[in-house]
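Heads up, one of the protein chains got dropped from this complex, but the rest are sitting where they should.
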Amino acid sequence: MVDLPEKKVGVISCSGEGCVEGTISRVATRMVLEQLRPDQTVTICLPLFLAGGEEERAFARYYPTITVDGCEKLCAKVGTERYSGKAASSIVVTDLTGNPGCSKLPSRRQLDREALILAEKVAQRIAQEVDEVLKHWR
Amino acid sequence: MRRMGYPTEKKVVVIPCSGIGKALGSVSRDATYEVVDNLRKGVTETTCLALIVSGDEEALRLVRDNRCITVDGCPLQCAEKNVRFAGGDVAASFRVVDALRENRKLKPKTVTFLDHDGQQLSAVLARDIAKKVDELVEK
Partner (left out) sequence: MSEYLQTVFDKFELRVRKGYYYTEDGIWTNVEGTNVRIGVSDYAQRTGGDVAFVDLIREGTQVERQAEIGTLETAKTTVSLHSPISGTVGQTNATLVGKPELVNSDPYGDGWLAILAPSNLEDDLKGLMSAEEYFQLMLKKLETEHKKLESG
């Protein structure tokens, strides 16, 4: 029999290559995983999750998830709802920038200072959502 | 310069797995950007694997109408399998772990931002991908 471990939140992030917001989404999620909430979070690999990765889907079925999307296509949010139910919380990077669609921030590969500041902001937001989810998790 | 055989309006689409849990996923992503944004800019393009798997029409059309190169971080090969499953024309596939086997001294450890070994591995892989792009364009 499989034991359920302590409370953790799955963070499902897009890593969209199309624009810098995908990179911001990815980097912000990693910041939460490595620095801000390392013991409370697990990252779910989105392509593996969508393609049927057993561990990813099993986790998302039993534990709360937070989706982080770069753009309005909402791959992480829609995919999570389709395969494991509604996410506990959803964040869209373009909502935080105030600009709909992909931004004109120059580098999608290596974040410049402006994009890095935005990534930190998104990371803090994710961390807050993790705390909220855990607070209300029975 | 017009190349024979491959219509100039077509591109080679390079799709990384971008696995977020492993350093090799980050290398796949970085190598793709190096090819698409630098080495073979204008001849190549990229799109999100998640969009393809989600069934986004634009992404599906792109991989079905153009030759694709997939770049996978690990042997799970999410990019190759899913692009094929979506009906994409996978002309070549690369695995970062194979590049690792050919460059044994490089041991990328960090995921969020690539360390020196990760950047080196990405550069080596990007050059190999670029050569493959040239072959595909020449055909």
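A and B label the chains in the order they appear, each numbered from 1.
We take it that a contact is a pair of C-beta atoms (placed from the backbone, for glycine too) under 8 Å apart; a residue touches a chain by one contact, two chains touch by 3 or more.
Given the structure is predicted, the values throughout are model-derived calculations rather than measurements.
On the side of chain A, the interface with the absent chain consists of residues 2-5, 8, 10, 33-34, 38-39, 42-45, 48, 53, 55-56, 58-59, using the contact rule stated above. Seen across the whole complex, the unshown chain contacts chain B at 19-24, 74-76, 78, 97, 100-101, 104, 107-109.
As a working rule, only the chains that are shown with their structure count from here on.
Centroids of chain A and chain B (each the mean of its C-alpha atoms) stand 23 Å apart. Of all residues in chain A, only 13-18, 22, 26-27, 29-31, 34, 43, 45-48, 50-51, 53, 73, 75-76, 78-79, 108-109 touch chain B in the complex they form.
Of all residues in chain B, those touching chain A in their complex are 16-21, 25, 29-30, 32-34, 37, 46-51, 53-54, 56, 76, 78-79, 81-82, 85, 111-113.
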